[in-house]
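All protein chains of the complex are present and in place, except for one that has been dropped.
For chain A:
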Amino acid sequence: MSGTRTTAAAATATAAAPGYAAGRTLPLRVEALRQWRRRRTLVMGGVLAALPFVMIIAFAVGGGGDDGRSDGGRVSMIDAATASGANFAVTCLFVSAGFLLVVPVALFCGDTVASEASWSSLRYLLASPVPRARLLWSKLVVALGFSLVAIVLLPAVALAAGTVAYGWGPLKLPTGGVLAAGDAVPRLLLAVAFVFVSQLVTAGLAFWLSTRTDAPLGAVGGAVGLTIVGNVLDAVTALGHWREFLPAHWQFAWVDLLQPTVEWGGMAKGAAVSVSYALVLGALAFRGFARKDIVS
């Protein structure tokens, strides 16, 4: 090759452009703004906010639940749905926790990296440069934040709409008995918190897939699909104790909050399983992405 060697004096050498600091790249606020105005975000929010109203209409068309009283003083959660706003919120959470709430979590966490790859914007972010771990961290936090909002949104809207429709009253418990409205709301918050924690495994799976593929639908669909497989496996009682290590086994453990004496064991075990899977999947995502060749 030609060209002559020049000395270093030609330019003042700095490692980075003025004002650049790796720790300040891709702030959470910026990532949230980037994701916020996407159609899927708004559509998902709309679906979750609309579900309680759809259910109110369904109960109205169906003649409404009976007051939650069935034989023996025991009530099923659906029967008691129209007993009070708190009951309605619990019912909405119950019918949606198994699948409906999986979708926004898989969507927000599975789409976040893969869609950037499919738009080719990922390479410009990385070359700007946003360090890879930093990019994943910002995206993960924002995706989890959006997921949390989605999970909170549904029962919150249901509580508000249910209170308007059915009144502010004590929570009728599925085991019988009631819980004062003032005590029911903290329980509902705990239930939502557990639902969120139990969805961490879906989040971790979706996020990991998101770093492995350039197809957002692949990551989202893969996470939802594997969650369904988990549910199916949990239905195989022949697996016995092995089912305890399926995250799906614990997804309704928050129902243990809906009794006079809260039973924490199921939720503790469910949270342990979910967090464990999420930690490993998250670590796989960070490990793979740190060394990955970005060819999108």
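Everything below uses one rule, namely that contacts are C-beta pairs under 8 Å (C-beta built on N, C-alpha and C of every residue); 3 or more make two chains touch, one makes a residue touch a chain; residues count from 1.
Throughout what follows, contacts and distances are computed from a predicted model.
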{"item": "Name per UniProt, for the chain absent here [options: \"NADH-quinone oxidoreductase subunit F\", \"Carbon-monoxide dehydrogenase small subunit\", \"Alpha/beta fold hydrolase\" or \"Cytochrome c biogenesis heme-transporting ATPase CcmA\"]", "value": "\"Alpha/beta fold hydrolase\""}
{"item": "Omitted-chain contact residue, chosen from A:141, A:235 or A:279", "value": "A:279"}
{"item": "Which residue of A:126, A:160, A:193 or A:215 touches the chain not shown here", "value": "A:126"}
{"item": "Positions on chain A contacted by the hidden chain, ascending", "value": "1-3, 6-27, 30-31, 33-34, 37-39, 72-74, 119-132, 134, 170, 173, 175-178, 180, 182-183, 245, 249-250, 252-253, 255-256, 259-266, 268-269, 272-273, 275-277, 279-280, 282-284, 286-287, 290-291, 293-295"}
